[in-house]
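With one protein chain withheld, the remaining protein chains of the complex are depicted in position.
Let's turn to chain A:
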Amino acid sequence: MITKLTHTCIYVLNQDSAYDFYVNKLGFKVHTDAPMGKDARWLTVTPPEQPELEITLFPIIEGAMFDKETVQTMTSLIRKGTFGAAVFTCKDLLATYEELRSKGVVFKKPPTKEFYGYEALFLDDSGNWFSLAQINS
């Protein structure tokens, strides 16, 4: 029986820039930042109220995992905004939307009423998009 999700991946184009976006703009906490030799780093962050879920900020770089062609294809697709990576929730969408916008976060959909509550869509610094929802209680 599967019980929990503990790790998930978001592919990013630049880990330093992703660190700044997820930590300083979204307010996520750094869980593990481990140097893994030259040009490699294991970086995970957690949503502020979900410290047990590690989101790995995975760089798209040529190496054992990605060959050159894959790096080019994935970089292009992420930049184009192809991938919707996750749904985040917040207590108050309008306030969160105003705060993130003031920090320079780009929204592709403003807060909109949906059957389950309110939803907005924002982009990270790479081009991944996320749903930000306030769910009806």
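By definition in this document, a contact is a pair of C-beta atoms (placed from the backbone, for glycine too) under 8 Å apart; a residue touches a chain by one contact, two chains touch by 3 or more; residues count from 1.
We adopt the following convention: contacts and distances are computed from a predicted model.
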The complex's invisible chain, by UniProt name, from "Glycine reductase complex selenoprotein A", "AraC-like DNA-binding protein", "Electron transfer flavoprotein subunit alpha" or "Leucine/isoleucine/valine transporter permease subunit": "AraC-like DNA-binding protein"
Among A:Leu5, A:Met65, A:Val87 or A:Val106, residue touching the chain not depicted: A:Met65
Positions on chain A contacted by the hidden chain, ascending: 7, 32-37, 40, 42, 56, 63-65, 91-92, 94-95, 98-99, 102
